[in-house]
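Some notes on the structure that comes next.
Showing subunit A:
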Amino acid sequence: MSEDREHRTPPKGPEGKEPSVTAAERPKPVSKPAAASGAAVKPAPPKKAPPPPDPRVEAAKAKAEEIRKFIDQQLSTEAVVETGAAHIHPMLLIRKEDWVAVVELLKRSDAYQLNYLECMAGTDYPNYIEVVVYLQSTELGHFICLKTRTDREQAEIPSLCAVHPGANWEEREIYDLLGVTFTGHPDLRRIMLDDDFKGHPLRKDYSAWEA
Partner candidate 1 sequence: MSLIDEKDQVRTEEMLLNLGPQHPSTHGVLRLLVKINGETITDVEPVIGYLHRGTEKLAEDLQYTQIIPYTDRLDYLAAMLNNYALCHTIEQAMDLEVPERAEYLRVIVMEMQRVASHLMFIGAYLLDLGAMSPFLYVFADREQIVQLFNEICGARLTYNYMRVGGVKWDAPPGWLEKVADFVQYLKQKFHMYDELITGNEIFLARTRGIGRFDTETALAYGLSGINLRSTGYPWDLRRKKPYSIYDRFDFDIPVGQNGDCFDRYYLHLLEIKESLRIVEQALKSIPSSGPVLGKVPKMIRVPAGEYYSGIEGARGELGFYIVSEGKDKPYRLKIRKPSFINLQLLPELLRGQSIANVIAILGAVDIVLGEVDA
Partner candidate 2 sequence: MWDWRSQPLTVPSVIAMLIGAVVILLLALGVVTYTIYVQRRILGWMQLRIGPNRVGPLGLFQTIADVLKLLIKEDVVPAKADRALFMLAPIIAFVPSFTVMAVIPFSAHNVFTANLGIGVLFYLALSAITIHGVMLAGWASNNKYALIGGMRSAAQMLSYEIPLGLSLVGVVLMAGSLNLNDIVLAQQHAGLWNVIPQILGFIVFLIASTAELNRTPFDLPEAESELVAGYHVEYTGFRFAFFMLTEYMYLFAMAGLCATLFLGGWSGPLLPGWLWFAIKVFLYIFFQFWLQATLPRFRVDQLMTFSWKVLLPLALVNLVLTGVVKAIW
Partner candidate 3 sequence: MIGFLKGLSVTLRQLPKKKVTLQYPDVKPEWPERFRGVHRFIPELCIACNQCARICPTSCISLSGERDENKKMKIHTFDINFDICILCDLCTEVCPTEAVLMSDTFEMAKYSRDDLYLDMHWLHDNQLKYEQAHPDRFERARGEAD
């Protein structure tokens, strides 16, 4: 799936312009939770055309890199495909096969304790479907964004239900509206639409008249 990155249309904003690995050793990680939680406090951000790199984004990237190292260490696989920042939050793109393992690792790890699944969303891009989770550590204040991608035709992602029971309905909703099959989900049925509904409305190529 990682090949798809080259020809996606929606560029990934600030991090899209960056080479995927940057400024790793910035000694920022400690202050990052504060930056994440202080996101709303308006720290007089830089504006306009050739922007100096936003320190919040830089910090997020550094933090993402740090988490990547941690994951590499613990899982010793190529689990993390890419790191970056989703706006001002650290972002890691995870290989589909390691999706559950990574989320579980981050939940159980003492260093991160990402125990609260805050938001889960699926997006249909021209060449792949992306599932995003925003994870929060309620004790330590970390807030990160994890993503994984799957093929559009055979959309299939392992289910997070076992790790975060709260993902149950969110995954059903994504299955319903985007047509991603979550393997290992205990009860994968349509949730919003009728059982006999044809098609998945949130896909960009869905048409109510063709279905």
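Selection rule, in plain terms: all candidates are chains of the complex that A comes from, given by their letters.
We take it that a residue touches a chain if its C-beta (ideal position, glycine included) is under 8 Å from a C-beta of that chain, and two chains touch if they have at least 3 such contacts; residues count from 1.
Remember, it's a predicted structure, so these values are computed and weren't measured experimentally.
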### Summary
Expected hit for subunit A (complex, candidates 1, 2 or 3) is 1
### Query
Residues of subunit A touching candidate 1 in their complex?
9-16, 36-42, 45, 47, 86-87, 89, 115-119, 121-124, 132, 134, 138, 141, 143, 145, 164-170, 177, 190-194, 201-202
